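Submitted below is the structure of interest, expressed as structure tokens.
One protein chain is absent from this view; the other protein chains keep their places.
Labels run A, B, C and D following the written order; every chain starts at residue 1.
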Amino acid sequence: MFKTRHPLPGTAPATLTPLDEGEGFQPVIHLIEYSVEGVTERVVQTVEELPELGISDGKTRWIEFNGLADIPKLEELGKKYNLHPLALEDVVHTGQRPKADAYEDQLFLVAQMVYRDENDRLCGEQVSMFLFKGLLITIQEDDQRDVFDPVRERVRVGRGWIRKLGPDYLAYALIDSIIDHCFPILECLGEALEELEDELLDRPNKACVGRLHEFRRTLVQLRRVIWPERDLINSLLHDESGLVSKQSKVFLRDAYDHAIRIMDLIESYRDIAAGLLELYLSAVSQRTNEIMRVLTVISAIFIPLTFVAGLYGMNFKYMPELEQPYGYFVCLAVMIAIAAFQIAFFKRKGWL
Amino acid sequence: MFKTRHPLPGTAPATLTPLDEGEGFQPVIHLIEYSVEGVTERVVQTVEELPELGISDGKTRWIEFNGLADIPKLEELGKKYNLHPLALEDVVHTGQRPKADAYEDQLFLVAQMVYRDENDRLCGEQVSMFLFKGLLITIQEDDQRDVFDPVRERVRVGRGWIRKLGPDYLAYALIDSIIDHCFPILECLGEALEELEDELLDRPNKACVGRLHEFRRTLVQLRRVIWPERDLINSLLHDESGLVSKQSKVFLRDAYDHAIRIMDLIESYRDIAAGLLELYLSAVSQRTNEIMRVLTVISAIFIPLTFVAGLYGMNFKYMPELEQPYGYFVCLAVMIAIAAFQIAFFKRKGWL
Amino acid sequence: MFKTRHPLPGTAPATLTPLDEGEGFQPVIHLIEYSVEGVTERVVQTVEELPELGISDGKTRWIEFNGLADIPKLEELGKKYNLHPLALEDVVHTGQRPKADAYEDQLFLVAQMVYRDENDRLCGEQVSMFLFKGLLITIQEDDQRDVFDPVRERVRVGRGWIRKLGPDYLAYALIDSIIDHCFPILECLGEALEELEDELLDRPNKACVGRLHEFRRTLVQLRRVIWPERDLINSLLHDESGLVSKQSKVFLRDAYDHAIRIMDLIESYRDIAAGLLELYLSAVSQRTNEIMRVLTVISAIFIPLTFVAGLYGMNFKYMPELEQPYGYFVCLAVMIAIAAFQIAFFKRKGWL
Amino acid sequence: MFKTRHPLPGTAPATLTPLDEGEGFQPVIHLIEYSVEGVTERVVQTVEELPELGISDGKTRWIEFNGLADIPKLEELGKKYNLHPLALEDVVHTGQRPKADAYEDQLFLVAQMVYRDENDRLCGEQVSMFLFKGLLITIQEDDQRDVFDPVRERVRVGRGWIRKLGPDYLAYALIDSIIDHCFPILECLGEALEELEDELLDRPNKACVGRLHEFRRTLVQLRRVIWPERDLINSLLHDESGLVSKQSKVFLRDAYDHAIRIMDLIESYRDIAAGLLELYLSAVSQRTNEIMRVLTVISAIFIPLTFVAGLYGMNFKYMPELEQPYGYFVCLAVMIAIAAFQIAFFKRKGWL
Partner (left out) sequence: MFKTRHPLPGTAPATLTPLDEGEGFQPVIHLIEYSVEGVTERVVQTVEELPELGISDGKTRWIEFNGLADIPKLEELGKKYNLHPLALEDVVHTGQRPKADAYEDQLFLVAQMVYRDENDRLCGEQVSMFLFKGLLITIQEDDQRDVFDPVRERVRVGRGWIRKLGPDYLAYALIDSIIDHCFPILECLGEALEELEDELLDRPNKACVGRLHEFRRTLVQLRRVIWPERDLINSLLHDESGLVSKQSKVFLRDAYDHAIRIMDLIESYRDIAAGLLELYLSAVSQRTNEIMRVLTVISAIFIPLTFVAGLYGMNFKYMPELEQPYGYFVCLAVMIAIAAFQIAFFKRKGWL
């Protein structure tokens, strides 16, 4: 689910390993400038065209740099905005643990967004953010799918606080969007879990177990992503760099609550899923037991009878019983008696 | 058990998503005013009729707003009392984690109450509270069932401290009522657990396992609700806003103790329930073992005998044994010897 | 093991719910006054006869109030000594978690004592203590069985420090007696565990599992009582009300050590008991395996032979083998060969 | 492994319960006096002969009091050196949790040493130490076996720091010796674990499980001893009584590291041992499965054939097949076809 790129062991720190040929997407740069008055939005071709750092015209600028295939362009961006080289390295080595690192004049955030792709599979994508005074730079792996459209819409329409507060609120809005997109995913998982539960209780079968394992695996992965995301929000809440305003912190506390609710749900699902496997194991044991019981009862009744039948099927010259006129009927009666006794025995044992 | 509503991912924070058509209940507003001298209680139709904030006539006011279907009315309430928009959002998005959020002049509390409905099923309902100086606003999902009747009765009758202390004591009384209603529920669960235990030890069967799973699931859910409720009380205990008086804190410490006792019970039940499943698995293994033993003993005794019988049932022209006058009896004797030997063998193995 | 009474949900806090008719014991009040010089001890009929609070004649007074059936008498006691109403509520609602609550001039302690009754079953009984300057009030559920006789004896005889130090030392002596009475109980449990262990390794049987489950259940309950008792002692050790003298704290540290040793033992037993169930499961699996092996070997050898015998028992008109003079002996030889081959095969597999 | 003696419940604290007749060893007292210049060493008969406390001649004195059977002698020792009565009680009640208690002018340490006795079984023995300025008293359960010979040798020979530093270094050297003696024991356990592992993977058998259980039990016990020993060293490291010099603390940090390494090893072994039991269970399941497969294949092939044979062994007057000249051969062909079909079926299922 989460593609991880890690530094080549031994390379100098802050080396930007280029992606393999064909891997990754060519970057597309969007520039959105907004204030309470209005919004302008455009696609920018080169890094040079981007506005300088430190313009204090009251506008908030959001630079979206989506696509990691063009390392030199990324380096250019890094040079222009003085992005910390170690942070840039983390941008390129996707699959980072969500975290917030404070550098001198910038706050570097890494988050992992989780969404369903067109085939309804869970995907993860790393979103890196650099928060400056008046400016937010976000860097995604590609320009196609993300969970930020509602935020962009809010910026355009000017609904709520978004155009009144600065880039820290924008960063909050993006993180909140990432967190909130986990709710429908967890809802789906919850439904899948209930289906599995019903199936396992009604007719336990092999396919369930595979799906259950898949389910647990997904939970392990989600947990690995959400847990540090909670820490990320927490360190923003206790940020002392002055880049996160007090107003935004009220909202971040809300996002923090959401993250905890998601963790709670994940933990509950883990508990229940662990119980389900035990349920399945007990169901299989139970069924084996039942099958054995049928086999045992039938075998135990007929094997002795078959022996008696075999006994009188022997061809000895002199077998007195065979000569008796009622021998056959006596024999039948004995057989019925044996069977009746055994049935009574198994009834008492509760096996019938 | 707990219906959860979460924000539509991407909507601006503090958006009050209206409930679906037909979902939820129309709000009913109760106003209870009381002081040591007396009580007045009435149903109010519009928000306008409600008293303003900040009347200092020594009376305590309790506004019950029960029902979430009318979002505009709720917004009106929010405007009148300056309820924080993020808090109002949490009111509407039921299924919140219990928590206490301090805003400037108000304390926002969310609790989850657990009770049995008319069909004896466990239900959860969110209770939101806004605590002001002299005023408590509570918002429930519906106006029909709750666990607060004894508290209302105490207000009416004036028993105990309730009319002597302010809205913080009222909030304590409501939370305490929520916590204490868990005791009979846990008592029921405890009895169910003991029944399950007896059944599993006496006659382990498939239905038990389903009930055991249901039981554990309920515990997981209860735990998810009670655990943060404990934290809620704890943060009230350490409240520094001045809205919670020192006298009320003594009582809250008592409620805190109750919450811990409930957590303790839940944890014990979880431990015991986990042990029960292992017990069941071992019982099934044991029974399979027993069944196999019966099958094996019967098969092992009769299969060789049947073979011997089959042997002398063969139709070969020349079989010397068949011609012997005592052949049949010798054969019978051999069979009895074989059976006796095997029975002795199984006796020694302890399988008989 | 521990009878729990909880408040009726919704009743005002500090309500003393009367016990059901016939439940509980009528209170018996003992008054013991002692100093280094001597002891006087008597049974007191009414609360009025009890000495007032705050007599400073250097004597230590110990009031034992044993029996909870007479709520009005208890309320009278509460009024006389100004016992906190919430504390009194906890006295009546037995089954409290051990704890220490500090009120203005008094320290309220709840402990759970564990002992074996005449039928050798584990029982729990709540002991509540109110510690004042110069006075200790203890309240038990009944007057018959407790673990305090040796302490009373030490007071009478004046052995050790007990008459030299005040009521805080007396409280320590009682708590220490409660803790130390767990050692022989744990010793018994340890022996039971070793017996179970031997039995499970030698001849695993169904009854063991029930006893093992009982054992684990007892450990869960003991742990639930001892763990907070440790916290109780700890909060006495760090008491700042001045009611616990420095000398007594040295002794309390010793009691604290004992409590930790008991927790250590309980945890070890839990670990070993968990291992025992796994041991049992593996033993049952192993035995099933062995039984199956016997069944399989016998069936696999004789079923083909029986088939061969059946084959030549057929009544077809023309079966050339039957006519051969040595047909029978050839057939026997083939059977022996088949059996020998199979035995060799199973030997190689290690199943024989 | 560890014999535990606990106080008789209810006895006054600091009571020295005498050992049972024949239990314990008569004490032997060694006195070793050393300084950088030299060593004198002798066995002392009575406590009176021992040097007084507080001689400041620059010598370090080590009193070994080995054997607990003579309580009066121990009390005499306690009186002479003003040993704290509660500490003395812990000396006699062996099986204490390792700990460090600070009293006014003395530091009381309890450690548990683990060693193999002559029969190669693990044994535990309690070592109690009283650390004074210039004097160390150690009290062991007996005078015969311990792990301190190398330390005594170092004192005699004067190798390393031991004669240059005071009794705190001596205490460190003893504790270090206790800790380091766990390494070879853990090495043995590690080898035993690897053997078990190989055996369980190759030929899982019943005896393994017993040994595995024994192994895990030993780990539980070792862990119960080592864990608090680590705390003991830690509290020496943070000692503020001035009895432990800064130089000795550097060495204690080293011993602390060793204790952590041992805990690490124990935890790893526990993890691996838990995995081994699962391995065994899966191996037994797997074998049962295999056995069942053989049984099923053989039964499934021959039971239908035997039925066919039985069919034509019936003695009905009119059975047309029996009269056919080639009936027998057709019948044989049908049987071979049935068998072939079944073998193919089982081959496809992968059971053959």
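Convention: a contact is a pair of C-beta atoms (placed from the backbone, for glycine too) under 8 Å apart; a residue touches a chain by one contact, two chains touch by 3 or more.
The structure displayed is predicted, hence computed values, not measured ones.
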Task: Among A:Arg97, A:Arg116, A:Lys133 or A:Lys349, the residue in touch with the chain that has been omitted - done: A:Arg97
Task: Touch with the omitted chain, as defined above, among A:Leu201, A:Leu281 or A:Ile343 - done: A:Leu281
Open item on the list: So one chain is hidden, and I want to know which residue out of A:Thr60, A:Ser177 or A:Thr306 touches that hidden chain in the complete assembly.
Closed with: A:Thr306
Open item on the list: I need the residue numbers on chain A that touch the omitted chain, in ascending order.
Closed with: 6-15, 86, 89-90, 96-97, 99, 101, 203, 206, 209-210, 213, 216-217, 220-221, 224, 277, 280-281, 284-285, 287-288, 291-292, 294-295, 298-299, 302-303, 305-306, 309-310, 312-315, 319, 321-328, 331
- [ ] Please give every residue of chain D in contact with the chain that is not shown.
- [x] 147-151, 154, 159-162, 173, 176-177, 180-181, 183-184, 187, 197, 201, 250-251, 253-254, 257-258, 260-261, 264, 268, 271-272, 275-276, 278-279, 281-283, 285-286, 288-289, 292-293, 295-296, 299-300, 303-304, 306-307, 310-311, 313-319, 350-351
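Heads up, the rule we're going with is that only the chains that are shown with their structure count from here on.
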- [ ] Look at both sides of the chain A and chain B contact and report whether the same residue positions are involved, with over half shared, or different ones.
- [x] different
Open item on the list: What's the distance between the Cα centroids of chain A and chain C, rounded to whole Å?
Closed with: 42
Task: Where chain A touches two or more other chains, by residue - done: 313
Open item on the list: Thinking of each chain as a vertex joined to the chains it touches, would you call that graph a line, ring, star, complete, or other?
Closed with: line
Open item on the list: Following the definition at the start, I'd like every touching pair of chains, please.
Closed with: A-B, B-C, C-D
